[in-house]
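All remarks here apply to the structure that follows.
Every protein chain except one is present and positioned as in the full complex.
Up next is chain A:
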Amino acid sequence: MTVSAAPRRKLRFHIRPIAAICLAVVLFWAAIALFAPLLVHYPVGDMVSYDYFGPMSKEYWLGTDYLGRDIYSRLIVGARYTIGIAFVGLILAALIGITLGLFAAAFGGLFDTILSRAIDTFVGIPNLLLALVIVAGGGSSIPILVFAITIIFFPGCYRFTRSMAINVNALDFIAAARARGEGHFYVMIHEILPNIVGPIMADLGLRFVHIILLLSGLSFLGLGVQPPFADWGAMVRENMIGISYGSPAVVVPSLALASLALAINLLIDNLPQRIRDQLE
């Protein structure tokens, strides 16, 4: 008997134009963050011009800030901080949240009740307040920021995963697997997870936007990335007075922030129908 190879599966997704544009924007910022050191013109902290709040020019593409530093270079390195910290925080939060969510759905019963109520207590504290407390306690450093994001965002991931997983857990193929004698871990990884991974990815995308906004909020309050380095939120704050001079220094990081947040949101709103169906 000849055993034929599996045919390659075509992804039959119908991609909408707006989703393609948004994906391009997201990938653009991701590439900028990845290759930042190759793209900068001047060291981030260096005061390169005597002209503060300078206009866009050949030398300084996006103008200069309140200390005469190059906005272009700071924006690119800022992308690294904003996207990098948010991304690492998201991954950690997702790992913890998804794992616990699957556990809660697969084991159910008392375990689920206790875990869910315990995690609900985190949800009761406002995000920014919790972040302020953590940063106030631990000092502002990148690990502390990542830690704060993880703590703040894993309950949401947990609840989302749990609710999706509980729906799948009630289907007959799970009963079939349990009747076969499969353990909880097999059911979690092989039976439940593949069926909820699409919606979870979409949910994580939205959470990423929230993280970026929270991070920028912290930086705006001066509790985020510390000078001379700056993420986008910090750049907006330090150049705030520039707005009355018509300087690009405050507009550019705001636009960067808005473009990324908007692109991710629109991308998720326009995901292929197949993933959206699972979401609803």
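Everything below uses one rule, namely that contacts are C-beta pairs under 8 Å (C-beta built on N, C-alpha and C of every residue); 3 or more make two chains touch, one makes a residue touch a chain; residues count from 1.
Just so we're on the same page, contacts and distances are computed from a predicted model.
Asks: For the complex's missing chain, which UniProt name, "ATP-dependent helicase", "Cytochrome c-type biogenesis protein CycK", "Dipeptide ABC transporter ATP-binding protein" or "Uptake hydrogenase large subunit"?
Replies: Going by its UniProt entry, the chain not pictured is "Dipeptide ABC transporter ATP-binding protein".
Asks: Can you say which of A:P194, A:G222 or A:G246 touches the chain missing from this structure?
Replies: A:P194
Asks: Touch as defined at the start, partner being the missing chain; which of A:I18, A:A176 or A:I241 qualifies?
Replies: Of these options, the touching residue for the absent chain is A:A176.
Asks: Can you name the residues of chain A that touch the chain not displayed here?
Replies: With respect to the unshown chain, the touching residues of chain A are 1, 3-4, 6-7, 12-14, 171-173, 175-176, 178-182, 190-191, 194-195, 272-274.
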